[in-house]
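The complex appears here without one of its protein chains, the remainder shown in place.
This part shows subunit A:
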Amino acid sequence: MTNAPRHTALDALHRALGAMMTDFAGWDMPLRYGSERDEHVAVRTRAGLFDLSHMGEITLTGPQAGQALDYALVGNLSALAVGRARYTMICDAEGGILDDLIVYRLAEQEYMVVANASNAQVVLDALTERAAGFETAVRDDRDAYALIAVQGPASPGILKSVTDADLDGLKYYAGLPGTVAGVPALIARTGYTGEDGFELFVAPGDAEKLWQALTEAGADAGLVPCGLSCRDTLRLEAGMPLYGHELTTATTPFDAGLGRVVKFDKEGDFVGRAALEAAAERAASAPPRKLVGLVAQGRRVPRAGFAVTVGGEVVGEVTSGAPSPTLGKPIAIAYVDAAHAAPGTEGVAVDIRGAHEPYEVVALPFYKRTR
């Protein structure tokens, strides 16, 4: 994996905009264009435009595509209505999380699986192997799509001005094919920011035209280009897990407090079922650690890997941390021993380079938009 970084279809545009670029899962991606704090605030109050073309798309087609996904993933995808999307996970036989996914049912016999860039190959390989016994074809569509997201309270108005698609009829976690700014697109009402917003899957050759059209359409509403840095603080405030941080192969969905995505009542066996049933029982009877929110009383910022302590004893570990632009304080997500995981628990600290800084345990998320 010493290959040169990959570039999205919007690479030249990012450079023209003066983006600071960063390597992310083998892709050269915009980290920020100006101040990441300003970009964060724009998404919370107006709108932001993101290039997410590094995400990995995998398409399953055929009469048993749904059954294949029911077997390969923890969710009940054959029951998903055409035009709807579902947040789900793919686990190994021990119940460990290989990736978290969004699956769109595009047609009766067609699903699109969207994987994290860092796991796209693992997911593709696992789906190919697990679908082998089913009447379905697994297609690597990573190069077939560019992905542009417009997120924030002003995003519906901005998108409406460049499409005739029925956005009012498009619910959260739904997707429909349409035309945006003259470009064929799969329009999905999904996101990773905690705000209303859309993700637009388009042919890479159309990406620049779409980006420019959205930039113009959003100018009056205060839309700005946004990088991965603010995407991380936005999802952190919204309490959304990130693979490699809150979710790993050493974690089951139940450990992460996301057991609801595992559908034991679906028909047939699925990869990880037995291990996940045991994990569900463990989590219900004696949870070892719980995923909690931490809010700083001081100003020093906790980072992934820092120890959570009580009275000097280690009781947990930070998985993600950052200064929260919305709260104006450092925040973190951490796995903490169940005994210290209740909101309001006294005496919890984070070891920040040797100093035990006081933190308050809170319920996730830190931020929830008003609808």
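Note that a contact is a pair of C-beta atoms (placed from the backbone, for glycine too) under 8 Å apart; a residue touches a chain by one contact, two chains touch by 3 or more; residues count from 1.
Simple rule for what comes next: contacts and distances are computed from a predicted model.
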Chain left out of the displayed complex - its UniProt protein name, from "Glycine cleavage system H protein", "Alpha-E domain-containing protein", "Sarcosine oxidase subunit gamma" or "Xylose ABC transporter ATP-binding protein": "Glycine cleavage system H protein"
Touch criterion as defined above, residue of A:A322, A:V336 or A:V361 at the omitted chain: A:A322
Contact residue for the chain not shown (choose from A:V301, A:V318, A:A334 or A:L364): A:V301
Chain not shown, touching residues in subunit A: 20, 31-32, 35-37, 229, 233, 299-301, 303, 322-323, 330, 353
